[in-house]
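Omission of a single protein chain aside, the complex is shown with its protein chains in their original locations.
Right, chain A next:
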Amino acid sequence: MLVMTDIVKRYGPTLVLDGVGLAVKAGEVMALMGENGAGKSTLVKILAGIEPSDQGRIEIDGKPVAIRSPGQARAAGVGYVAQELSIIDSLSVAENVFLGDSSIGIMRSAAKLAEMARPYLDRVGLDYVDPLALAENYSVAERQLIEIARLLSRKARIAILDEPTAALSESEIIRVKAAVRAIAADGCAVIYVTHRMPEVFELTNRVTVLRNGKSFAPMETATLSIDTLIEAMLGRQLGKMFPPRAARLGAEAVRLESCMTPGLKAPVSLSVRSGEILALAGQVGSGASTILRLLAGVTPLGSGAIFLEGNAYAPKSVADGIASKVVYCSDDRKRDGIFAVRSVPENLSAPALSAISRFQLLSGSLEKGHIRSIAAKFGLDERYFSRLAGNLSGGNQQKVALGKWIGLNPKLLLVEEPTRGVDVGARAEIYKHLRELADGGLSIIFASSDTQEVLGLADRIATFFHGQLVQVVAADTATAESLTRDVTRAEQAA
């Protein structure tokens, strides 16, 4: 039904998709798999008309179609459920089903709209939902199903679901899977993007794997083993990217005892020693980043206890965390990592203004010394000092975002996705500098969905799945395969 061939997409100098092909038949569920950054999301966004492709052909039912906008995609029968939900809390369920659809006519009473939404809601297993109730009354899973109902109401013949189960629990996933089976049974061609092995094997007919911007010929799911699939996704070996692990570790720096907070589904206990780098590995919604936010003071502690060097620690805000020398570098650099329109030195000295002031006045000489020492620790060239942080490359931005916290001499550094949007060369440098800081006695906890990074940088790895800690292993005993199994729960882990 759908054939995409030779799709090419560049972001600046980076080739994201390099001649990718994808073919899906009516009534079939096609899994689209690959590591983070393999190009899965870019490919489906091209089909949904959200991103233009630089080259390539799209044919539907044997006829070439031009998809340059979401409207054209919809007209061609393509429906897209994005990773981020597009359900509006303050509208009713029925209004959400028909949101953005002008074909239903201008004038519709709430009751009429509810009646029109009913069959679509029933089809996705929401027969008990009141179409007149506000969407905010329903869970994330139910809202996900409302999106699938919206897709049905628009008579989509090709349905794209981009990680629809990332934030859902086991019992909720069953409902999404039932809805996907229902729409495939109606003759829809379903493209199902996911990281989760069980879903691939239970739900999909075939699998297309993307790796480094290239696609592989689709494989019949029934003939596949987990190992062949993981091998197809990873494919490459670890290079000389990572520094050696810690030679010796200090005393225990942080301990979590049975901690619960929204985002977790079971209590988590963990500990980190000084000089140690601990990786929290898991996909979106696994709870790995929740632990970072809990320690940073972004998310409050629900129950359980945290100890920092033996003392009880319960930060109520990020400022509390900083006062206890715990600093947090989020994965959203543009939003809270750097001040994009301020200069590099201003960025580096921002958290430490009192340390570089005399009598409440900023001291130029103290500031200069402060930023020089940070720049040296992170290998940041002084010729960048006159530039605005927003104009630096991703790698240098990340050095600024991390470096500004180092100026506070923290005890615990929390980093989410330490090298997102950072090129390979700068990655190796950031890894080296993080390891040097750890060797100086700093404890580092980072969350990452990049398998290579987790295996290469960490001393120990805590794996997360669905809001639960799966297990903690020494990094040198883990392999890409064992890690991928844990975070996708390819089999029930111990």
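By our rule, a contact is a pair of C-beta atoms (placed from the backbone, for glycine too) under 8 Å apart; a residue touches a chain by one contact, two chains touch by 3 or more; residues count from 1.
Throughout what follows, contacts and distances are computed from a predicted model.
A single chain of the complex does not appear, and UniProt lists its protein name as "ABC transporter permease", one of "NAD-dependent formate dehydrogenase iron-sulfur protein", "5'-nucleotidase", "Putative circularly permuted ATP-grasp superfamily protein" or "ABC transporter permease". Checked against the full complex, the one of A:Leu91, A:Leu249, A:Ala355 or A:Leu408 touching the unshown chain is A:Leu91.
Summary of contacts with the chain left out: across A:Lys9, A:Lys40 or A:Arg74, the touching residue is A:Arg74. Check A:Ala66, A:Ile104, A:Ala178 or A:Leu362 against the missing chain and you find that the one touching it is A:Ile104. The set of chain A residues touching the chain not shown comprises 70-71, 74, 82, 84-91, 95-96, 99-102, 104-110, 133-134, 150, 169, 260-262, 265-267, 300, 302-303.
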